[in-house]
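Questions regarding the structure given below will be posed in turn.
Here the complex is missing a single protein chain, while all its other protein chains stay put.
Here is chain A:
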């Protein structure tokens, strides 16, 4: 990529300077490289020094030297320019192609010559929403969102109820049949029944899924139309009715507090905060937080709205189109879907509330799948162009893996989804990890760690200022994860993240960030405190400000 310019055609030219000292005539010849890189006065000073030139020729030499260089440089320019024109007239370069390249360069990079922008609904909506949420109307918006959320919640609980009832009915039926097994009913009948049950279950689930989809679709459309209308109304100054409405509303809405539930939840969450300084000379301040919680706690809305929840919702809504986004790293397997494990749980959470701004999760995932395929195609075509020596066995392994299924992703790669309906998160980084992360011996060169680095880089380029990272690179604990394993893993991730954060300072000029390290819920309190004592040993915690000093 590094363009080697000018280096190919350096030419050496001889500078000749004649002068007389007394009756002697002297000539000074100096070979000079063109194009000239160095400063004329430096060259002059060096010549004077090196050849022990008498001081009375100093000025003559200087003027001769600079005019020589000027002349020769112009000649070089002329030669190059004429060559370029000749190439054109001889037909070595295609005029059309040349002109088109220029035209493209202009149209793709300058506003003056670019094609006019097609109006984008998303961005217009983003502007409108951002303006409204920062106005007194925000309360109305949030209430509306909350009401929509409640209706979806109702629907979901209805669904759960029906599914549960259905299942119970099936169990009863099945029990009945099992009792009759051997008498009137054969094994085959049981199998038929089981499959019937399964099919019925599927039908029911699909029905509900469709209904949900429909309702959310309607909600989204209603909401967006309403937001646009509200904006138009607000722009119209003599329409005071809406303003009144907005002003009145907040007082009406005081929600019942359900403190018991909340207290219980907060007890389970352990967290500790640190303020740190990074950098050798110029220090930047960042906030770190160590949190013991379930990863989906950052996504779930508490079902029963309370003051804190509403504030959190407002916070998330305010910053949605701002330049301080919140991100979350979710560890996923190599398939882009939402059928299994944490992906399924996440998908469930994301459906609990309508996303009024971005496409539904499934649509986003479909998009990602297409992009993955495109990326693979790009990559392989590039590799065919410049065949590289395969680096090691692992690389070949990877390649094979890809050939089998190009839509799968590899460890260290990640896809990004955007959400407006999660409680504390706007952006989710789905980082692909494999079973290696469960082993104890991963290094700083592990793909998962490199993935973290790239995630932080995206955070830099796209203003994600709060990021939550699973510290142990797992979401659930299992038996092989002993205390030493945890400590070793935590140290590795702390240190790597510290390194990346220092690197980030050079990418974005040291913007203050918040990094939350997440440890699984199932970890012991003792372990948590061990980790929290480890953190200040790795990061330099800022000194406390003493207001009173002894001296």
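The working rule: a residue touches a chain if its C-beta (ideal position, glycine included) is under 8 Å from a C-beta of that chain, and two chains touch if they have at least 3 such contacts; residues count from 1.
Going forward, contacts and distances are computed from a predicted model.
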Next on the checklist: Leaving aside the chains you can see, what is the UniProt protein name of the one that's missing? Options: "Large ribosomal subunit protein uL3m", "Mediator of RNA polymerase II transcription subunit 18", "TBC domain-containing protein kinase-like protein" or "LSM complex subunit LSm2".
Outcome noted: "TBC domain-containing protein kinase-like protein"
Next on the checklist: Tell me which of A:14, A:96, A:435 or A:479 is the one touching the absent chain.
Outcome noted: A:96
Checklist entry - Which one touches the absent chain: A:10, A:63 or A:107? => result A:107
Next on the checklist: I'm checking contacts with the chain that's been left out. Which of A:16, A:84 or A:483 qualifies?
Outcome noted: A:84
Next on the checklist: Looking at the full complex, which residue from A:220, A:343 or A:426 touches the chain that isn't shown here?
Outcome noted: A:426
Item to check | In chain A, positions touching the absent partner | outcome: 1, 3-6, 38, 41-46, 48-50, 73-74, 76-82, 84-85, 87-89, 93, 95-96, 98-114, 117, 122-123, 126, 130, 277, 279-283, 320-323, 325, 367-368, 371-372, 374-375, 378-379, 409-416, 418, 426-427, 447, 450-451, 453-454, 457-458, 461-464, 503, 505-506, 508-510, 540, 542-543, 546, 550-551
